[in-house]
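Mind looking over this structure? Questions follow.
A selection of the complex's chains, in situ.
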Amino acid sequence: MLLNCVAYRHGVKIAEPTVEEISDYLARTDCFVWVAMRDATEAELNTMQEEFGLHDLAVEDARHGHQRPKVEEYGDTLFVAMHLPEYIDAELSVGEVNVFVGRNFILSIRSRSSHNLLGVRERCEREPELLKLGSGFVLYALMDAVVDRYFPLIDKLELQLEAIEEHLFDKGYSLATIAQLYGLKRKISVLKHAVMPLMEATSKLYGGRVPPICVNTQEYLRDVYDHLTRINTTIDMMRDTITTAILVSQSTVSIEQNEVNKRLAAWAAIFAVATAFVGIWGMNFQHMPELKLEYGYPLALLVIITVCGLLYFRFKRAGWL
Amino acid sequence: MLLNCVAYRHGVKIAEPTVEEISDYLARTDCFVWVAMRDATEAELNTMQEEFGLHDLAVEDARHGHQRPKVEEYGDTLFVAMHLPEYIDAELSVGEVNVFVGRNFILSIRSRSSHNLLGVRERCEREPELLKLGSGFVLYALMDAVVDRYFPLIDKLELQLEAIEEHLFDKGYSLATIAQLYGLKRKISVLKHAVMPLMEATSKLYGGRVPPICVNTQEYLRDVYDHLTRINTTIDMMRDTITTAILVSQSTVSIEQNEVNKRLAAWAAIFAVATAFVGIWGMNFQHMPELKLEYGYPLALLVIITVCGLLYFRFKRAGWL
């Protein structure tokens, strides 16, 4: 679906051409056209391909979706694919933003995502002196907007990790803890594969040889790269922490088991002693003088209780009970 | 076995020469010959070597099979070895496709695989304007077709992984789960070693210095590379997930054991208490007044049942039973 289509000259909006009029503006050397689409249909994509002269393979990628994040040069046109992950019902849903950038046009197509990128255009139009830099700056603004969407996701996952860490050494939480750590690791993997390829691709947009479109905006693109590096570092830290936490969780399980075993052993010992005693006085020997004592029975109970009590306190002191 | 042998001029089929006539067409500068073979015999390979002037070492590789995927230059001829894994009876069987590409010929040999690559020729012939690019484009088409065969395999393995994950935290499934994870990891290793070397080799067919045959089709070969990178990333993600899943599975085993131990301890305690009580009233003291009570026996049973019942409920509440 076409969201909007605007022509800019010297950083200022000059018209909102229809799709058919786009080529008129492309013919002029002093302005550029910025088209935004959402979940573009086959037909719409074909129109745009003709209008802007896009390369078959790039359009193919945009059509299929589910690309790795990447930046590819086709002649003097750039094709940028980015992931746009969202948190929907405790699941990460991964949308995409595909951007075609030429010297005097920029076409952005958002797919399977509820994230609104309209704010980017507003921000750009508020800063005409920057928008004057042309399509390269719009590319930066779009990338920056996408990358900015990653931060709250990372924060959310970090909070989840901290919440799990609070129960890491608590008893009885182990299965839930491990399941949560596993789920978190899966989500972080999704994010990692959104961030890392984009980071690597972005690193080629500043510094040494860069695509001509990005020459004027290198410092801005380096800033995007820097953000991605920061996110990537955080992700790596979390992955490492989760792996350690799973390892540690395993130990917690073992230690808990150890304590159960000790308790089991202690109670077994106490009852075994009681059973041995009552067994002794249950024997049928004819000459067992204590059996004839008037207070033999309560004495016997007292003996048993005392011995078991002593055992109980010894185990208690040893930390087994 | 020779499958077919066709000569093309300006992207259009001009003849189906016999093996002997191949050299006539090679002598012409304006056309190229595309030969497809399957499970080539020693004799057939020798004929082709003479016909196309192939290098000893490359032919040796094709003869032996079981090569690593690779792209090798021999003078102005390219030798490309690719793996073609298939899923046969829950096992991965790895066939091969070896391709020799010269300026005006292309020879593809498929071995130990039921996969049909005939569709590649059809697709190429339907797009003469691309086939016009020469043997380099046919190489791309073959590589693209082989790589496209990897996707359904990956999807299948991903589905299997998801199926295993559903039972990851279920009790009693551990051994089966771990055995499945182990088997899956083995299969993924096979795929990894089909994909990664090919990916690395393909990365040298576009960008900087490339073999002359690939100069016109760099953007297409980069697309193949991009597909391989995507597959490779998915494989790495799965490997990582499987390793974590095995780790997590170990924890599930331990946790399950913990619960068994707790249950064991609880029941042992309950019966130990009952045994101690009946032991007491089985003692032979002469003065045990409760033994003479008319309702002593049922009362004793009541006491035992009550105490055991109380224990039972305490254990129940504590989650041990």
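Going in written order, the chains are labelled A and B, and every chain counts its residues from 1.
Just so we're on the same page, a contact is a pair of C-beta atoms (placed from the backbone, for glycine too) under 8 Å apart; a residue touches a chain by one contact, two chains touch by 3 or more.
From a predicted model like this one, the values you see are computed outputs, not experimental measurements.
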item	value
Number of identical chains in the entire complex, 2 depicted	5
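Throughout what follows, only the chains that are shown with their structure count from here on.
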item	value
Between chain B and chain A, distance of the C-alpha-averaged centres to the nearest whole Å	25
Chain B contact footprint on chain A (complex, rising order)	55, 57, 61, 67-68, 70, 72, 74, 172, 174-175, 178-179, 181-182, 185-186, 189, 193, 197, 243, 246-247, 249-250, 253-254, 256-257, 260-261, 263-264, 267-268, 271-272, 274-275, 278-279, 281-284, 288, 290-297, 300-301, 304
Complex interface listing, chain B residues touching chain A	168-169, 219-220, 222-223, 226, 229-230, 233, 237, 240-241, 244-245, 247-248, 250-252, 254-255, 257-258, 261-262, 264-265, 268-269, 272-273, 275-276, 279-280, 282-288, 319
